[in-house]
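Partial complex: the chains shown occupy the same locations as in the complete assembly.
The chains carry the letters A and B, assigned in the order they are written, with residues numbered from 1 in each.
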Amino acid sequence: MTETHATKTHASPTPLERGEALSQRLNPDLRAVLEARYDGLVPGFTDTLIEFAYGRLYAREGLDLKTRQIATVAALTALGGQTGPQLKINIDHALAAGASETEITEVIFQMAVYGGMPAAINGLNAAMEVFAARAA
Amino acid sequence: MTETHATKTHASPTPLERGEALSQRLNPDLRAVLEARYDGLVPGFTDTLIEFAYGRLYAREGLDLKTRQIATVAALTALGGQTGPQLKINIDHALAAGASETEITEVIFQMAVYGGMPAAINGLNAAMEVFAARAA
């Protein structure tokens, strides 16, 4: 039975509620920004993203939030290309989760081994833009 | 001046020596395995990899080794495809750096948001193979 199963796995808050709480902590404006931009075109877009990414994945136990965010910065750097805007958002989230600027640039530079030098360089450029925007 | 510059940035051990020390700590057989397989075909292969990846990147200050290895597992999962064998090696290195099996499967599953579900599933399959081999 799915429902029983779901009930057993997650206590009382639904995945959407847990995602809501976590995304608020990392980025209080996230829901409002996403809803305004995407929910007219794609009804339910924001619920889907928050439920899946934050409620079903980031809110899990077993790995602390700061390490999760550093790992996301690493992966988005290595993927490069289509992930530029999301990399900047997640650098902000990593800082919100307690990572230092140095921890962020270090993990980005390390990605030169896996994503190649261009990936690392573009990641550093993104970090510089985020740091500059926060300093301003 | 390059030499002066190099001297200033890194104290006494060369990047190759620092890489050697760190790769020994994570994986004592790494140099021997790589040399036997690649250095006949590509002279200097092993020195290049150890100097660059371990001496110039993993050995840097500013981010602890365990988090570096968890971030590498994340990135290799998200990249998928051509990185299967390296993902398994780095899951082993992450365990050697102090990560738990749960921390590893958690960061792999989280990559579903960025690399897609197939990337996460293939990463979990790789982790299961590594854990089973170590248990055997």
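Note that a residue touches a chain if its C-beta (ideal position, glycine included) is under 8 Å from a C-beta of that chain, and two chains touch if they have at least 3 such contacts.
Note that this is a predicted model, so its numbers are computed, not measured.
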>> Total copies in the full assembly, please; the file places 2 of them.
In response: 6
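Going forward, only the chains that are shown with their structure count from here on.
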> Any idea what the CA-fit rotation angle from chain A to chain B is, to the nearest 5 degrees?
Replying inline: 180
> Cα centroid separation between chain A and chain B, in whole Å?
Replying inline: 23
>> For a test of understanding, state which residues of chain A touch chain B in their complex under the given definition.
In response: 52-53, 57-58, 60, 62-63, 67-68, 70-79, 83, 86, 100, 102-103, 105-107, 109-115
